[in-house]
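In this view, the complex is presented without one of its protein chains, the others remaining in place.
Up next is chain A:
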Amino acid sequence: MYVAVKGGETAIRNAHKLLAKRRRGDTSVPALTLEQIAEQLSHSVARVMGEGSLYDETLAALAIKQARGDLIEAAFLMRAYRTTLPRFGYSEPVDTAAMLVERRISATYKDLPGGQVLGPTFDYSHRLLDFALAAEDGDAVPAAETAPVEDVGMPRVTDLLGDEGLIEPSSTDSGDAPVGDLTREPLSFPADRDLRLQNLARGDEGFLLALAYSTQRGYGRTHPFAGEIRYGEVEVEFFAEELGFAVTLGTIKVTECQMVNQFAGSAKAPPAFTRGYGLVFGQVERKAMSMAMVDRSLRWQELGEEPVAPAQDIEFVLSHSDNIQATGFVEHLKLPHYVDFQAELDLVRRMRDEWFEKRRQENGSGNTQEAAE
């Protein structure tokens, strides 16, 4: 019995033991190492770092191992760890134009300075199960041929458009404006774009994907073009007060997506393309693109559009994007609720009694009337 009677403590202890056993599985099969997970399941690791809101491949690999591959559970482990870490401050904005690029594509230009760099992508692979991979035990991975990179730099597509004034400026804020942080201050509405982007960056990939998809099917259309998607390493800098200059803390891998969307202009502003922005840890392009599309949708007010669709509803989107919150509240229905259920039982029984009583009386009086006639 799971509740109400004595013994909950023993039951929980044993459940934990059983879980540990199931997690490990058949002990004749070697255990996963963190290196294996970090190296070979890098998309999982990236997702857990992003939604767990903590860039650390080792801990993400550990979380995935501990969570038996449940990525939301793994992200939760990361979040719960992250919350205990001391805060020293906020980094300088990362410069994605200076990214050490591994992949960079633009759907809006055939060619552009720095070129199209496909990099590692599933995009053009045929989704045929690779049975050779099942038997693979090692290292026979052919090296890719690489062309020498011309050192011409790789300007962002939005900067190229911006030079011509064809796209709205990226932000009117100066870099010095304080950024919001929803992990330190409770989110309140209406939320500004910095907080919205933070919320989306931590948000559930599936939720954002569905919302972005809905805008493509007419629920708040934004006419997006994938202006640019780039993935690679950027430096993270921290301004140290004592030194008076910024020092590099290290590098992180990120995917950035700049969506270029239509905008008819207004009485105040000439017609120009508008932006939707996505930035996530690791190579998680699906999420970066979805984030950019949802970001653009949420900007309806400043761009003078009509709010007609779920993806435009700031309070709805931001309140439900966090899968750690969502899974907690949905799954809490597993907790005992029998006290409240008892209260409902009592009321339903009473209402049913009254319903039957009323019907009995109606039928009774009906019959008498008939008899009298």
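FYI, contacts are C-beta pairs under 8 Å (C-beta built on N, C-alpha and C of every residue); 3 or more make two chains touch, one makes a residue touch a chain; residues count from 1.
In this section, contacts and distances are computed from a predicted model.
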item	value
Candidate names "Endospore germination permease", "YciI family protein", "Alpha-D-ribose 1-methylphosphonate 5-phosphate C-P lyase" or "Peptide ABC transporter substrate-binding protein"; UniProt protein name, chain not shown	"Alpha-D-ribose 1-methylphosphonate 5-phosphate C-P lyase"
Of A:Asp95, A:Asp123, A:Asp192 or A:Glu354, the residue in touch with the unshown chain	A:Glu354
Selected residue (touches chain absent from view) among A:Phe76, A:Phe263, A:Tyr277 or A:Trp300	A:Phe76
Residue numbers in chain A that touch the chain omitted from display	2-12, 34-35, 38-39, 56-59, 61, 76, 79-80, 82-84, 86, 100, 102, 183-190, 232-233, 315, 319, 324-325, 327-332, 335-340, 342-347, 350-351, 354
